[in-house]
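Step one of this worksheet: look at the structure below.
Every protein chain of the complex appears in place save one, which is left out.
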Amino acid sequence: MDQILSLAATNLLSPIILSFVLGVIAALARSDLSIPEAVAKGMSIYLLFAIGFKGGVSVASHGVDLTLALSLIAGMALSALLPLIAFSLLQIMTGLSRLDAAAVAAHYGSISIVTFVAATSVLQSSGIASEGYMVAVAAAMEAPAILSALWLISRGGSDARRMDGELMREIMLNGSIVLLVGAFFIGGITGADGLAKIESFIVSPFQGVLCLFLLDMGLVAGRGLRGGGQVMKPGVIAFGILMPLIGSVAGLGVGLLLGLSTGGVALFMVLSASASYIAVPAAMRVALPEANPSIYLTLSLGVTFPFNLTLGIPLYVAVASALTGG
Amino acid sequence: MDQILSLAATNLLSPIILSFVLGVIAALARSDLSIPEAVAKGMSIYLLFAIGFKGGVSVASHGVDLTLALSLIAGMALSALLPLIAFSLLQIMTGLSRLDAAAVAAHYGSISIVTFVAATSVLQSSGIASEGYMVAVAAAMEAPAILSALWLISRGGSDARRMDGELMREIMLNGSIVLLVGAFFIGGITGADGLAKIESFIVSPFQGVLCLFLLDMGLVAGRGLRGGGQVMKPGVIAFGILMPLIGSVAGLGVGLLLGLSTGGVALFMVLSASASYIAVPAAMRVALPEANPSIYLTLSLGVTFPFNLTLGIPLYVAVASALTGG
Amino acid sequence: MDQILSLAATNLLSPIILSFVLGVIAALARSDLSIPEAVAKGMSIYLLFAIGFKGGVSVASHGVDLTLALSLIAGMALSALLPLIAFSLLQIMTGLSRLDAAAVAAHYGSISIVTFVAATSVLQSSGIASEGYMVAVAAAMEAPAILSALWLISRGGSDARRMDGELMREIMLNGSIVLLVGAFFIGGITGADGLAKIESFIVSPFQGVLCLFLLDMGLVAGRGLRGGGQVMKPGVIAFGILMPLIGSVAGLGVGLLLGLSTGGVALFMVLSASASYIAVPAAMRVALPEANPSIYLTLSLGVTFPFNLTLGIPLYVAVASALTGG
Amino acid sequence: MQTHKAKRVEITIEAVMQSRLTDALKDAGVTGYTILPVLGGSGRSGEWSRAGQVSRAQGMAQVICIIQPERLDALLEGAFAVVERHIGVVTVTDCDVLRAERF
Amino acid sequence: MQTHKAKRVEITIEAVMQSRLTDALKDAGVTGYTILPVLGGSGRSGEWSRAGQVSRAQGMAQVICIIQPERLDALLEGAFAVVERHIGVVTVTDCDVLRAERF
Partner (left out) sequence: MQTHKAKRVEITIEAVMQSRLTDALKDAGVTGYTILPVLGGSGRSGEWSRAGQVSRAQGMAQVICIIQPERLDALLEGAFAVVERHIGVVTVTDCDVLRAERF
């Protein structure tokens, strides 16, 4: 318990979290502080490239094993199954329509890569190692949740065809996945030599870029909270905090079963606990345009993301440490 | 005198100044060289975050004292009073209308953060220390000048209500102030530990980013000179050089009275001498739309900024050194 | 031969080339991965500034000599003459109209600065030195080819006035040339001292930025190949590979005649072999609007650029090493 | 297809006044609007371009508002109160809209 | 100068639907279109702005299509099939064009 609290305190007072808080405050105070869309997108490309590359380099030096394949499969299964739990929970806890509930559920099966990045940086400063291929697991968990959610809706019967080949292609080949997986392969192929060449670009400034990126996330989350406040009923908010806890327990079980390292288990918890706010919202606008975007965006970005960033990550890391004896 | 000249020469031949000069030349030659708006805004966010953060870290390690509070108050007083001097001077030296004169005066009470940043980098390469909280003084000096200028106009009686709550909020919470102050607090809270984490982002590349940012400032200043040439009467230009000198003397007096270090006195001079070109122009467009923006933008960016950057800063540093025995 | 192969293999498996390949694959697979225009432009400004500055610093430390002036003149001559060879070749090998052939020819006389940058980074990792002023030669070679191409057309007689003073100014003062030459002078003036100040901005992260920039180039090249496929007849594609080889031989001869170092000869080959895709296309849209941009853009970016990047550069470096005994 | 008569109002205004304008439009009973970025322009107060800026002070934006014809006057009064002292241009065009129940 | 009557159709639509819309326009026999970026807007589904986004999910774009009057109906049918379930606005204006042979 002490460890959790001290980890939480260190985490809460890190420049990364404080930058996020600054963003939230600025947005709530209606400051005109804003980060240009192109710069935010540039930073996210940088973060994806760096995290993918480093994961690939780590796999190159540790070698590929069976656990890698099993982890990928387990991640996809989690992504596909978590929306079913989320959907039931939403029907119990909230008055959301089937459509809105399915759209929200899709977000919670999928993952938030920035939450993942923030967790790796907490692990790193705590000196806890993790499997490099967890970044590939992250990529594998992005899409299955969307299919689950659309299946939930089509089962409801209202109208059938929500998914077409074009949408499928868009989901599987969305920019973040391609960049993350591509950089992972580049890192895997070029290994430590490649990393040496671009280390002072993708390693040294990483934490600083993450600060500015989280400042922007804070601005967006704060604006969302300001605008989306009216749709945020107590039951919905409670779901946004309960669901990541449930997800993290599922991730914990899977991580322990696979026999991952402390860091690997913690990251599996983080991935399962986190909710998408990029790939899934875009897919939902195409496939379920009648679902209300304020609900899923505010919930994912305004409730679950801050919860995971501030309290969730230290909690998951502490639990993983305790249970793996790490 | 020798020291001033050698400092001026070193300053003039630094990559920072030469980048600015390159920008001016390119713009005057009507090259299509341009830095995308989003990139320029991204660099300015970087500079504000870095300078604020470093100021906060420095305060965290040196502790808070009474001089900090006095410096903030003195800065605000300077910002409020300098426009009155500027306004009288403009009425004597130029034929500008009351409205245009008040708008210009507001710019000279407020400050230019890039001039401040350039000065800190000159101090640093000369090995002169300064108080970390000067960055907070800079933030405190942004807004009071605007209120003074609007008071000057309302006293003139033409039409009263120029200022409303909305504008007040916009001024106090404008993005640059919020980011600068926010980063200052983050730096203060996380201290040297926080700095260690993001040092290779906010310290090492700082000078280089400043070069590219000044290249852009040069382009903008050059374009302004090309376009705004016709409104730039000799009296107006003379004001643009005289006023920073007067401001610097006021800053010098205040800095000496407060008993600041050599660097602190120099920075007080720089702040008082510099003229705003971001927060104040935007406020003027809202509150005094009839004032001609070419006058105040060209004067602030095309005359005073280059003057301070090239000759002013070395002069202020030399004077501060001589009078504080630094 | 062994050396060529091993150099080619090292080159092909570098993060830089693999990033380019990732971009091509993503575009061909119609992923929505894209780098915002502003960010791409920002990176290209960074690369031009860094490469120009470093060239200037190197000249400052090695001194100016006659070969510099001769190299500039030789570069301009090559740029002016290569389009004539290219034009004849196009008339023999392809069925392109005179207009399209002249437009394509202009691209091959001029140069691609990113190919140059990639080559310098190969030289550097092979520990081969080169003359710092080659960056000035690159700038000098940008424009003459355009004049040659317009002369080819005016000789054809269709309609005379393609070139006016305004276009001339646009070509000579286009942003890339001004930035490259300007940074070269700044580097030359500030020398090693200046470099020390901004080294951790323009040297350390250079390779990493180049990776992301080449990722974008790959995306653009891939999209061009997807869209411009229909105009790419076999003869045209063959030209896109033969012409850089011919250009490199011309560059080789000139470099050897001038008595340059191994690296200098290799860079002369690279410049002559590379084809423009920024300055020349823009000039062609103004002067020869009837020429089909898909042909010259796809050829330059989709065929010649990838060829030089992957196979050309190692080949040119190996040949230069062999013939200069480097 | 079934279309309905409507008015398309396009207001080019300084970026600093944008939120004041949209607030005024909402007060005038407007149900929606779309904002386009503006790259540059020229008028009595000279020429400007987005590339020539370090500050928000000079940027402009274009606010487009589709409304039912009978509401035009209220909108123009509201807009004019904001635009009056400021630079900017207001144009009104006749148009047909799909899904008129939205306006 | 010689001008010809044409219709100017402006469709404001979610960015995620943009390629589906332009595909539908091409199927409806449209010979060209132009796409403008949109900074923000407001409607029945609330207010949004480009600054408030980390995802493409909320952005919009404006597709402009100039066509000969007799082709309007085919275009509107095609566009409507895409826009139908989605938020967005479609307006049609009369205009004159130079170089009518292009449309």
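Chains here go by letter, A, B, C, D and E, matching the order in which they are written, and residues are numbered from 1 within each.
In the analysis below, a residue touches a chain if its C-beta (ideal position, glycine included) is under 8 Å from a C-beta of that chain, and two chains touch if they have at least 3 such contacts.
Given the structure is predicted, the values throughout are model-derived calculations rather than measurements.
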Completion exercise
Displayed chains in contact with the omitted chain are C, D, E
Exercise for the section: Consider the whole complex, including the chain that is not shown, and state which of C:M217, C:A275 or C:V303 touches that chain. Expected result: C:M217
Problem - Touch residues of chain C, complete complex, unshown partner - result: 34-35, 37, 40, 44, 166, 216-217, 219-220, 223-224, 227, 277-279, 281-282, 284-286, 289-290, 292-294, 297, 301
Completion exercise
Touching the unshown chain, chain E contributes residues 1, 3, 6, 8, 22, 26, 31-37, 61, 66, 93-99, 102
Completion exercise
Across the whole complex, the chain not displayed is touched by chain D residues 12, 36-44, 49, 60, 62, 73, 76-77, 80, 83, 89-94
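We take it that only the chains that are shown with their structure count from here on.
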Problem - Required minimum of steps from chain A to chain D, each step between chains that touch - result: 2
Exercise for the section: Compare the CA centroid of chain C with every other chain's and tell me the farthest one. Expected result: D
Fill in the blank from the handout: Between chain A and chain B, the Cα-mean centres are separated in Å by 41
Problem - Intercentroid distance (Cα basis), chain E paired with chain A, Å - result: 34
Practice task
Please list all residues of chain E that touch 2 or more other chains.
Solution key: 56
Exercise for the section: Check each residue of chain C and list the ones that touch at least two other chains. Expected result: 32, 36-39, 42, 200, 204-205
